[in-house]
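Below you'll find the structure, written out as C-alpha cells, and then a few comments.
Missing here: one protein chain of the complex. Every other protein chain is in place.
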Amino acid sequence: SGGEDASNEENTSNDSNAEESEADDEKQVVTFWHAMGGAAQEALNKIVEDYNNSQDKIQVNAEYQGTYDEALTKFHTVAGTDSAPTMIQVFEIGTMSMINSGHIEPIQNYVDKDDYDMSGLEENIINYYKIDDKFYSMPFNSSTPVMYYNKDAFEAAGLDPENPPATYEEVEEAGKAIAESNPEMKGFALQAYGWLFEQLLANQGALLMNNDNGRSDTPTEIGFTEEQGKSIFNWVQNMIDDGTFANYGTNGDNMVSGFLAEDVAMFMQSSASARNVIDNAPFEVGVAFIPHPENTEREGVVIGGASLWMVDGKNQAEKDAAWEFMKYLQTPEVQAEWHVGTGYFAINPDAYDEQVVQDAYETMPQLRVTVDQLQSTTSSFATQGAIMDMIPEGRRIVETALETVYNGGGVEEAYQTAVDQLNQSIKNANTARGE
Amino acid sequence: MSDLLIEAEKDYTGEFLKAKKVQRTKSFLKGVLFLLPSIILFSVFLFYPLFKTIYLSFFLTDSSGATTVFVGMNNFKAIFTSPLFLKSLEVTFLFVLYTVPGTVIVSLFLAVLANEKLRGIGIFRTIFSSTMGISVAAASVFWMFLFHPTIGWLNQILELFGVEAIGWLTDPDWALISVSLSTIWMNVGFTFLILLGGLQSIDSYLYESADIDGASYFYKLRRITIPMLSPTLFFVITVSFINAFQTFGQVDMLTRGGPQNETNVIVYSIYQEAFMNYQHGAASAQAIILFVIILLLTLVQFKLGERKVHYQ
Amino acid sequence: MQHVEMIDLEKSYDNQKNVLNGINLAIEEGEFFVLVGPSGSGKSTLLRMIAGLEDITGGILKINDKVVNHLRPKDRNLSMVFQNYALYPHLTVEQNILFGLHAKKVEKKEQQKRLIETAEMMGLTELLKRKPKQLSGGQRQRVALARSVVSHAPLCLMDEPLSNLDAKLRAHMRIEIRRLQKKLGLTMIYVTHDQVEAMTMGDRIMVLNDGKIQQVGDPITLYNEPANLFVASFIGSPKINLGTAVIRDHHLIIEDSIHIPITTSDIGNIIQKDDLTIGIRAEHIFHGEEDKKTHELEVINVEHLGNETLLTFEIGKELWTAKWLGQWRARVGDKVPVKISVEHMSFFDSKTTELIKPASNTAKEQEVVAI
Amino acid sequence: MQHVEMIDLEKSYDNQKNVLNGINLAIEEGEFFVLVGPSGSGKSTLLRMIAGLEDITGGILKINDKVVNHLRPKDRNLSMVFQNYALYPHLTVEQNILFGLHAKKVEKKEQQKRLIETAEMMGLTELLKRKPKQLSGGQRQRVALARSVVSHAPLCLMDEPLSNLDAKLRAHMRIEIRRLQKKLGLTMIYVTHDQVEAMTMGDRIMVLNDGKIQQVGDPITLYNEPANLFVASFIGSPKINLGTAVIRDHHLIIEDSIHIPITTSDIGNIIQKDDLTIGIRAEHIFHGEEDKKTHELEVINVEHLGNETLLTFEIGKELWTAKWLGQWRARVGDKVPVKISVEHMSFFDSKTTELIKPASNTAKEQEVVAI
C-alpha cells in the first residue's frame, strides 16, 4: 500500500542524506526548520533529499522542531541569534506574529530581485499570503477541509452516494436516514477544531475578524454576526438533539478511527488526510465540499497549512541559497509529488497536469474534489482568511465552546462566552503590541 | 571556692562566645561548600528564571516574549477573574486529589505485597517497577490507545460486558479521571520502588519481636510498617504532590487540556499561554501563583508531616 | 506450662560451618533453665531457634510434645527479651510494653493493670511517655524486659536481660523475675554471662561451647563436679586454678613446683599417674594459720573486692588465685602461708579434658554446717 | 598526658530537668577513673559531654588545663567505646577497627601491627572479615573495644565495654585493658555497673546518683566508709544490710528486733540516739560457732553461688543477707546461729542519710592479716 511505498523511498533517501552532509564543505548550507511529523515528514525529507542530489552548490538541512506552535515559539526565542535557521515553516495563522517579530525578510524582496512570477500560484493562496500587496512568505503546504463520507453507508440508508449533502440541513437529514438504517452508526462528526469553525464561517461568507478580516487594518473585534456564528452551533445542536451527532472532542485521530470503524458516516477534516483515509477505509470513501447553511450561498474555503519564511540576519549567500530552494519547491514536479504524497494541495496548479497526479486521480478520484473545492471558491475578504496574531488563542476559545455544546451545554451561553472571550483576546493582543 | 568558680566562669563567657562564633562561621562555610555546586546551578537555572518570571508577570509581552507594556498587577487581576484560570485551579486540585492518594495507596499495596519473602518475588518486583522505565511519551501513547473510543481495549472490554462505550478522553466527566488513571499507572513504578526500599530497610528485629508477641499481619502493618515507613511515605507523598501539581506530559499528549478545559491543569495552561498564545506575562503570573500554592501547601505538609514522621 | 525438647538440633548460617551441633535437651515445665557459654558459642542462636526466628538446619524441636520446626513464632506462644532490646523506636515506653497485649486484644483494663504492675516492678513508671531514644542503656533494657514480663506467655526466652543494669538493680530484678516465674509457673530459658545469675536463678544450667553442649545440671553440681576442663574453668569466678600434675612416690607434683604427699584414700580410684590436670577453686587455697599452713607462696598481685581479697601466686607457668574473705593487707612480694589440700582438688585427664575425680571435700563441708 | 577537670558542669536535655548537676571533679593524668551509678543516673551523658558529643549546658570542662567546652570531638584527641557499640554496618571487622587509624593517616605497617595486636588481644583474629551483622553480641562489643584500643589516644572513654562478655572473657579483658592503660599511660574514664570491675580496675571510683556526685574515692574507702546510705547500699554485692536503730539503755536496738549490748567504745562519738540507720555487710554476719553466737535467726532463703552461700533472714521489715564462704546445707525454716557485732556496723543519720561513723573493725582485721 501507500505507506510501504513511502517507507521504501525514505529508506534510500535517509542513507544518502547522512553521507552527503559529511562531504560538503564548499556547499552553501541552508538550515530549514519545519514542523512536519509523521507521513508528511517522510515526504518532505524525500523532496529535500532530491534537491540536494539534484545540484552541488546548496545543501539543505531539514530539521524538525516540534509542532507548529513549538517551532514558532522556538523561532521567536532564537530569532536574531546565530542559532536561528535560514528558513522556517510557519502555519498560516502565525503570519502576523512573524511579521511583527521583526526578524524576517519579506519574500517579496527576492521576488522582485529575481522577477519571479508568483502569479502562477493558486489564486486562493495568493489571496491569503499577499498582505498589503506584498508576499512576506513563500506558500508551501496548503490544505483546506473537506467532508468525508461513507458511500456504502449512504447506499445502505437509501441515499445517493454520488450526491452528498451540501447544506447543514441536508447533512442533518442524511444523518437521520443513516441512523435509522443503522442504529450503530451516527450521522456526522465535527472535530472541535477552531480551524474548521473558521472554514464554516468563511463558507457562508462571514468574516472572522472585523476590518475585513484584518486585511485593511488591525482587527479590534470579531467580524461575524450572531446569526452567522450561531448557525454552526445550532446545526450541531440539532444533530445532537436528533441523536445523529458523534462527539470525538478535539481528537482528530479518534474521529477518523471512528469513521473507519463505521461508527460515523460523515466528518470534516483537512484534505491533507485524504490519502490516509482512503487507504485505510474498508469501504468506499466519498469526499465532498464542506456544507453551508441553506439560506446562504456557498462562498468557499480559506487556505490552511503553512508557508516558508526567510529569516533576517543571515548572510546574503545563505539567503539566496534558501530562495533557490524555495523556488525549487514551487516547481510542478515537486508539487505533484508533494500533493500525491501527502494530500496537501499543489500550490502550483501546473502540478495537476503531471503524470503522477493523473495516475493518482485515476485510482483515487476523490483527491480531485479537494482541488475543485479550492478552485471554485469565490474570492472575498471572507475566503481570503483573517490575519491576526491571536488567532491560535482564538481557536482554543472556540474549541471549548464547541465542546460545551457537544457535551450538553446550552448554545446560547457557550456562544456568548466564546464571543466575549474572543473580543477580550483581541483587545489584549492589541494592548500587548502597544496599540 | 564557689566565689572562685564564679569568677572563673565570668572569664570564660567572652571566650566561649568567641569560640562559638568562630566555630559557627567555620561550620557555616563548610555547609556552604558542600552546597555550593547545587546553589550555583540552582541560581542559574531556577532562581534566575524564577525572578525573570516574577518580572515578566508585571508586563504584557510580544510574541517573542519581550516586554512591551507594564501593567502592574493587572495580569494577576485578570487571571483571577478569568473563569479559565479558575477552572484550571479546580482541575489541578482535583487532579492532585485523584493521583496522589491513588498513587501512594496502590504503590504501598504493591510494595507490601512484594516485600514478602517468596520464591520468584524478584519477577513481580521487576514488573511492578517497570512503569518507571516507560517514558511519559511512550506511556501516553499506550494509554491513548487504551482510551481510544473505537479500537481501544477499554471500550472493547466494556462492550464485551455489554456496557456502553465511554468517551474516556472526550467526555468531560471522564477525561480527568482517565488522565489521572494513566498518571497513577505511570507513577506507580517509581513510588513502588521507593516504598519497597523503605520497607526493606526496616530492621528485621522489629518484626521478630512482634512475631513473638503474636501480632497479626495487619497489626504489624499498622503498628510497625506504616510508622517505620513514615519518613519514606512522607517523602513519597511530598514528591508525588509536587509532581502532580506539575504534570504536563500526559495532558499534552492525551487531551491537550480538553475537553472543555476539563484537564487543563495549571502547568498546561501556562504552556498554552506561553507557547501558543504568546502571553508570557499571563503565563508568568500563573506560574507565580502555582509556585506560591505549592510552596504554601508543602510548607503546611512539612509542618504537619515532619512532626508525625519518625526518624531513627 | 511448656515442655521444650530438642533432638539433634543443628544450625548453620549460609551453609557455613555449624554454629550449633547435635543439641539434645529436654526442658521441663516450669523449669528455670539457664544457658551459659562464652561469647559466640551460639546461645542467642539457640534461643532464636526456639522462638522460631531462625530456620532450623537440622533436627527436631518440640514444644509440648508437638513438633514445631515450622510453626511461626506467633503460634508458639512465648515471649522473648532480645540481647539488643529490639524496642520499637517510634513507640513510647508504654506503647512498647503494651504492644503485644494490644496485638492479642487483651482487655483494656487488664492491660492497664499489668502495665502499672510491670512498670512499677521495673522502675519505669516515670518514663512511660518517653521514646527509646531518650532512655539510658539500662532503662532500655528494662523496657525490653517489661515487654516480655507483661505478656505472661508460658514460655519465656531471655537473652542477657540484665547485662546493662547495676548490681543493686540487678539483684532486685533477679528476685522479681524468679518470683514472677514461680508465681506464674513459667518455663524460662535464660541466657546470661553473669555467674551469680546463673548460680542463683537456674534450676538447671547448661554450658555451651562452640555449639556443643558441655554439661547440663543443677548449679551446684556444675560447680562441684564439672564434666570437663572447659566447664571447670568457665563456671566460678575467679576462675578455677589449674595445673598439670603427676603422681610420683606418693606425692602429687603440680606444675613441677608444688609437692603434696598423698595417700590412697585421697586419690581414690585414680589409676592414671601422668597427663593429669588438677583444679582447685580460689576459695580452697586457704590462709594457712600457724601450723595449718602447707606452703608459702609469693604474692604477685592483690585485688580488693571490698568484702574479699584476691591474691595471685605464680605456680610453675600458671597463675593461681586465692580468694579470702575480708580485707587482707598483703603486698606484692610478700610471702604468705597457705593451706592447699588434695581433698579440694578435682582431677582431669589432660588429653580428653574429662573429669576423672571431683573434689571430695565439698560434700564434707556441707555436713559440718547442718545444724 | 591528660588531665580532665570539670567545674560546676551541668546538663539538661531540651530544657527539661537537669540530668547532671554541679559536677566538680578532677581526673589525674594516667588515672583509671571508674564511674558507677544506677541506671539513668547520667553516666553516659557525662562521658558524652567529655567527648564533646553533647552540648554542655553549664559549667566548664577542661582537658590539659585548656577549656574545651566548645572544642570539637576530633580536636580533643580521645577515643570512646559506645554503650551500643556504634559499629559501621557496611564495614568488616577489620575495616571497623582500622577506620580511625586510616583517617589519621597512620602508616600502613603500623596499622597492621596494631590491628594484629589488638585483634589477638580481643580474640577477634578469626572474625576480621565478617560484617557486624554476622557477629554475636559479645563479639560486637569486642570490636567496639578494639576500635578504641587501637587508636592509642591518650584519653579513653569507655561506656560499659564488657557488659556482654562472660565472666572468663571479662576477667581476661579486665586485665588486658588495665595492662594497656598502664603501658601507654592512658587516662581512662570507665563506666561500669560491675562491682568487680569497679573495685579491681579503678584507681578511683565516683558514684553518681540522680545527676549528683555521691562520693569520689579509692575503691576500698568507698566500701569501708561510704559517705551516705546511697553509696553504702550501692557499693558491695550482696547489698549491705540496713536497719533503723535506736540506742537505749546501753543497748543498740535494730528494727525493734535485734538487741545488742554496747559499750561507749563501740559507739565512739555517736551522740545521736534516735534516727539512726545502721549498715552491716553480708560477710560480717558470721556463722556463730558454738559459744560465739550472738543470735539465732530463721533462714527464709538460701542461695548457693558455688564457692559461697547466701542466707536471707527477716529482721523487722528488712531482709538481711549473710554471705558465708563454702557450701552450707541450710534449709528454709532452719534456725541458724549467727554472730553480729557492733564493730562491723556503720552508722548513718536516717534523716540526712550521711555517714556518722564507719565500721571500726575493717581496719583491725587487716592488721591481723599482715604477716
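We just call them A, B, C and D in the order they show up, numbering each chain from 1.
The working rule: contacts are C-beta pairs under 8 Å (C-beta built on N, C-alpha and C of every residue); 3 or more make two chains touch, one makes a residue touch a chain.
The rule is short, and it goes like this: contacts and distances are computed from a predicted model.
Engineer: Consult the UniProt record of the chain that does not appear here and report its protein name from "Phosphoribosylformylglycinamidine synthase subunit PurS", "Carbohydrate ABC transporter membrane protein 2, CUT1 family", "Dihydroorotate dehydrogenase" or "K+/H+ antiporter subunit F".
Structural biologist: So, among "Phosphoribosylformylglycinamidine synthase subunit PurS", "Carbohydrate ABC transporter membrane protein 2, CUT1 family", "Dihydroorotate dehydrogenase" or "K+/H+ antiporter subunit F", the name matching the hidden chain's UniProt entry is "Carbohydrate ABC transporter membrane protein 2, CUT1 family".
Engineer: Just to verify: which one of B:58, B:95, B:128 or B:219 makes contact with the chain not shown?
Structural biologist: With B:58, B:95, B:128 or B:219 as choices, the missing chain is touched by B:128.
Engineer: May I ask which residue of D:4, D:78, D:258 or D:325 touches the chain that does not appear here?
Structural biologist: The missing chain is touched by D:78.
Engineer: So which bits of subunit D touch the chain we can't see?
Structural biologist: 48, 51-53, 72-74, 76-80, 82, 84, 86, 88-91, 99-100, 103-104, 131, 133, 147, 151
Engineer: Just the residue numbers, please: which parts of subunit A touch the chain that's not shown?
Structural biologist: Residue positions of subunit A that touch the missing chain: 3-4, 7, 10-11, 14, 18, 31, 33, 35-42, 61, 63-68, 70, 73-74, 77-78, 81-83, 85, 193, 252-253, 256-257, 260-261, 269-270, 272-273, 276-277, 280, 282.
Engineer: Over the whole complex, note the residues of subunit B touching the chain we left out.
Structural biologist: Contact residues on subunit B toward the absent chain are 24, 27-28, 30-32, 34-35, 37-42, 44-50, 52-53, 65, 109-110, 113-114, 116-118, 121-122, 124-139, 141-143, 145-146, 150-151, 153, 156, 185, 188, 190, 193-194, 196-197, 200-204, 211, 231-232, 234-235, 238-239, 242, 245-246, 248-249, 266-267, 270-271, 274, 280, 283-284, 286-287, 290-291, 294-295, 298-299, 302, 311-312.
We adopt the following convention: only the chains that are shown with their structure count from here on.
Engineer: Please report how many Å separate the Cα centroid of subunit A from that of subunit C, as a whole number.
Structural biologist: The computed centroid separation for subunit A versus subunit C comes out at 94 Å.
Engineer: Averaging over Cα atoms per chain, report the distance between subunit C and subunit D in Å.
Structural biologist: 21
Engineer: Note which residues of subunit B are touching subunit C in the complex, please.
Structural biologist: Touching subunit C from subunit B are residues 205-206, 208-216, 219, 223-224, 227-228, 230, 310, 312.
Engineer: Please output the residues of subunit B touching subunit D within their complex, sorted ascending.
Structural biologist: Those in contact with subunit D are residues 5, 8-9, 12, 15-16, 19-20, 23.
Engineer: For the complex, give me every residue of subunit D touching subunit C.
Structural biologist: Touching subunit C: residues 13, 36-40, 43-45, 83-84, 134-139, 142, 159-160, 163-171, 193-196, 199-200, 219-220, 223-224, 233-239, 281-283, 287, 303-308, 310, 323, 325-330, 334-337, 362, 365-367, 369-371 of subunit D.
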